[in-house]
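For reference, the structure is listed below as structure tokens.
For this depiction, one protein chain was excluded, whereas all remaining protein chains were kept in their positions.
We just call them A and B in the order they show up, numbering each chain from 1.
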Amino acid sequence: MELMAVAWAYWHQFFFIIFAGSAVGFGCGVLISQNIVRMAFYLVLSLGSTAGLFFLAGAEFVGAMQLMIYVGGTMVLLIFGVMLTAQKDFVNMKTHTHDWILATVVGGSLLMVLLFAAFGSEDWRSPQDPTDAHVVDTKAATPLGLALTGVRVDKLDDTNDKLNQGKSGYLMPFIIISVHLLVVLIGAAYMARTKKLSHATGLRSSRARLSVFKMEEEDEVLEEEKYVVLRKDKQAKNPLDTNDNNTENPDED
Amino acid sequence: MENTISILLGVAVLLPLGAFFVNLLAGHALRKKNLSRVAACISMGAIVTSAVLSFISLAVWLQGENPSGKSNIQALAELKESNAEHLKHLNTGFGGHAEHAEHEEHGAVGHDEHQGHDETDHDHDSTLNSTTSNRNEQFVAHEDSSEVAPETGATEESHTQPASDSHHGPQFEPMSGVYYTLGKFGSLALTIGYYIDSLTLAMFCMVTLIASLIHLYAYKYMDDELPSSKRGAAVDCTKNRFLAFFYRFGAGSHDDQDSHDDHDEHDEHDEHDDTDGPEDDFMFVDHEVSMEDGSHCHRTGRYPRFFQALSLFCFSMLGLVLAGNVAMTFVFWELVGICSYFLIGFYVERKSASTAANKAFIVNRVGDFGMIIGLMIFWTGFGTFNYGDDGDEIGLFSQMEGATVHHVAAHESVDSASVPAVVPAKLVTAFYEQEIKDHKTEHGVSTEQAIADLQHERAENGESPLGYWLMIIGGLGIFCGCIGKSAQFPLHVWLPDAMEGPTPVSALVHSATMVAAGVFLVGRFYPMFVPEALLVIAIIGTITLFIGATIAITANDIKKVLAYSTISQLGYMIMALGAGGWVAGLLHLFTHAFFKSLLFMGSGSVIHAVHTNDMREMGGLRKKIPVTAYTMFVACLAIAGAGIPFVIGTSGYYSKDSILEQAFSWGQQNGFAFGGIFFWVATASAAITAFYMFRMWFMTFAGKPRNEERYSHAHEYPNMVYPLVILAVFAIAVAWPNPLHKGFDLSTLLEASRPATISGTTLNGSASAIVIPDEHLSHMNSIKTPVTLLATMTGIIGILLAAFMYVLPGSRGLAAAEMAAKFKPIHNFLLNKWWFDELYEVIFVKPSQVLGSWISWIDQNILDSIIHFCARATKAAARFWERLADQIIVDGSVNLMARWIYQTGVSLRRVQTGSLRQYVLFIVIAAITVFILVSFMWDPVSIAGH
Partner (left out) sequence: MLLFATVSVSWYLAVGAILFVLGAVCMATKRNLLGVLMGVELVLNGANINFIAFGSRLLRSEGDTLGLDGQLIALFVIVLAAAEAAVALAIALNFYNNHSTIDIDRANELKG
């Protein structure tokens, strides 16, 4: 019973260690794993753990957003990508050892630097009273939303001069991000569309092409042909061509 | 008057120069446009205008003022009269009264000077007047004594005779001045100046007249140089109204029909000969030049160039005549030489012609070497080049005159009719400074006194005066130039070869003008020659006339005969001048110009008719070309000096007789028995002259034709014949006294320019016993009568001998060959021109060639080797340096820099691996670096504090 009470007293650290450990651990798993599918799964778990960390820190809205957008959206997108491209040869790709060493060294040095920075500031190391955790009211969703519309309700009675500079709200970035998202979506959709092919090669879809040309030398030829094809595609006014295109469209996916 | 005449004559000199330039610049274009005749017209226009200007100048001079107050033409008349009077005195007073007459002359000299001094209203200070006034100022006392001296001669005639009755008659002052000063170098002023007296004017008239006639002659003669379409068609002379007279007179009537046919055939034959196919309309076929493949040389015609050279020659000759100082004379001397070179070498493609041109110029230059020495002596001694006075500067002649007169006035014992040759004080001071200074310091006297003392000393010791030998050498130096130019022995070898030029050239240059330039210079420079120099001149003249005459009797080429005849006649002139016959020599110059150019033009007409120079192919041509034949006959008479003794004669009669008279007088005065060597050689040569001239005439024009084909085609052209007729008139009449206006004739005109130093005086040599007699003495009856008879006799002997040998038919006709065989060695010697050419070849030509080959060997092997070595060394050094500096250093550094940059770029390029993963690493490393840098450099506390 005391153990439980003690454990409960240190719940912040406990959960922190769990979430941090899983985040880091799954992150390492992403790093180490060779299989792209496994990597994707590990990443999902890591992101989820991060969301837990967010909850721990009192940013429940962000944590929820993390889970929804990141895990539920971005990762799904990645997994779709994996699905589309993870053919036989590309599922497992080994990295050379020297690359590993180089990356480890560089990453290690960056880690050193960052940890030094993280633990270097006195301000950030000072502990808080854990009991304060119960007291703090961290309802953040409404202020966040209102801040996005331009009203900073959390700073209404803020007297600190320095922080008064941010009282105007995040309406502008919100709008920008919206437009940005729109543009990105359109762009991504356009970029990822399937390309039309001409009569000459007789190959219609990337998959078919892929099945035929696997060897690296043939890649070059394909690229040249593709180049030719693309150019011809741009110039083609031949009704026969368009006819073909028209007839082909239903077949394409 | 002086300005007018100087400008007129100056323009007359420059007109042919203008024609030369026009022809030079436009000649080629004219030739291309087939307008070559225009070039001839330009030249002819220029020289005819010059002739007109010369005659106008003569007229102006005649109308001009004489120092005695009258016009010159009146003065001439008076001069003639006074000379006649004096002659009468001499003839009547022969013997005892001779001295008396001479004393009279002495008095007259003083009076003349007085008179001349009073009348000074001329455009500029006359030479005579200024020196006269000087003398008058200095020697006033002596003038009195000069008047006293005649009184001691105890004559009953008054001494104060008016100037018009004096022996000397009116004085004619020469005009001298400067057109333009080229530069003044210390005391030497180089000027373009003039010296005009009646001799100048007469020379101008003669030269321009003959040159105009030559131009007219050459207009037709040089037809070969034109395309055949432009050549004048052969003319039937019988249809020419003027010439038909001669034909009726000369040609036999039975030849008329034949001559018609011959003309027609000749026309066709002529054109066929000269054309070479329709496309070679412009070609001149030179049959004397054969090319490598055996054919004859074909070249384009050079008609304008001939007239261009001829114009330049006229300019040079006229400039020489007009020249007012010795330097200018020398310049024109050379110009005349180079024109002669161009003209002799006109047929450039013929080796003989170009060699002859070289020979002429080089031999001339040998003479010019002596001339330069003479020039230098005279300039050092006299301080000026000018003949006449120019303002303050006293010219050469005045200095000599002044010295003579001074000497005469200073020495009472000296008789003005027979003066010694003296040395002007200036020359003594110029060359003998040391002696004068010594004498001055020794005796403490003035310079003039010192000079007088020194000369006195030397005279007492029997030596020639101080500086006398310099005068001799100087005079001989100038004469050297004349030897070269006038083809005297030993430099006569160029004149026969000069016949390679076209005949108009021979007629103008080598008979009348250029070769006469030497004689003209002797005449002009006469006051500066001392009697010893004149003796040498006479000797050389005599040798020359003998050589020329003897060689001419064996010559077979018609032009060569005339060439040697020219040499001989020039020798006559030179001998006459050397013996003291100033007027005689120059008169012969004028008359010789006329009849020799007539002879040459006639021979040109003959050559044009029969297309050969060789007299052995001619004969009987007087029927075919009568005008030429009879004008040449007139000329032969003139050169032989034919005339009716004591009545009238051809021009040659007068001039040759006066030469012989002077030679005789010289011999007499110098103590030789009855004439002396000069006279006898000259008379013998007169006989030879008559002989060879008529030999030439008979061989060419008389007897039977020796070559039927040439005979049948012979005919003459009016253009070539008109000048002959005009010249024949002159050849007869140029020395006649003028019936219309007494005194206006050639000999009086020349008399008017007689230098004052020999005006009525006999010159005694101061280094020897040579005496140059006064020319007037030679006209005395005691000399004139025997000489005239002798001369006429020799002439007749010569003509008869020639007739015997060459005209009489039958066995006599072969006498020439017989005579030649009999006197074979002499004939051979003469035929080979006294072996002069071979002698010179051995003495001068071969050694020069050997020397030349040695030097050439040095040049080619040694000098060239040095230079080639230098060149190679430079090339090697350049190559080495180029390799080192340019290739290694410069290129190397540039290339090195480029390589570094490239390699840097290449190495930097390797950063772009294209590998995304490495880019990521780089980002990380960069982040680390920035972080570290910032952490060390950026102090957040201080920034946050602001």
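Just so it is clear, contacts are C-beta pairs under 8 Å (C-beta built on N, C-alpha and C of every residue); 3 or more make two chains touch, one makes a residue touch a chain.
For clarity, every value in this text was computed on a predicted model and none was experimentally measured.
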| item | value |
| --- | --- |
| Hidden partner chain, residues of chain A it touches | 10, 12-14, 16-17, 20, 23-24, 27-28, 30-31, 36, 39-40, 43, 46-47, 50, 53-54, 56-59, 61-62, 65-66, 69-70, 73-75, 77-78, 80-82, 84-86, 89-90, 93-95, 99-100, 102-104, 106-108, 110-111, 114-115, 117-119, 121, 123-130, 132-133, 136, 138, 140, 143-144, 147-148, 152, 154-155, 160, 163, 166, 170, 173, 177, 180-181, 184-185, 187-189, 191-192, 194-195, 206, 209-210, 213-214, 219, 222-223, 226 |
| Touch list for chain B against the chain that is not drawn | 908-918, 920-921, 923-924 |
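Note that in this section only the chains that are shown with their structure count from here on.
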| item | value |
| --- | --- |
| Chain A and chain B, separation of their C-alpha mean positions in angstrom | 122 |
| Sites on chain B touched by chain A in the complex | 917, 921, 924-925, 927-928, 931-932, 935 |
| Residues of chain A that touch chain B when the two form their complex | 99, 102-103, 106-107, 109-110, 113, 117 |
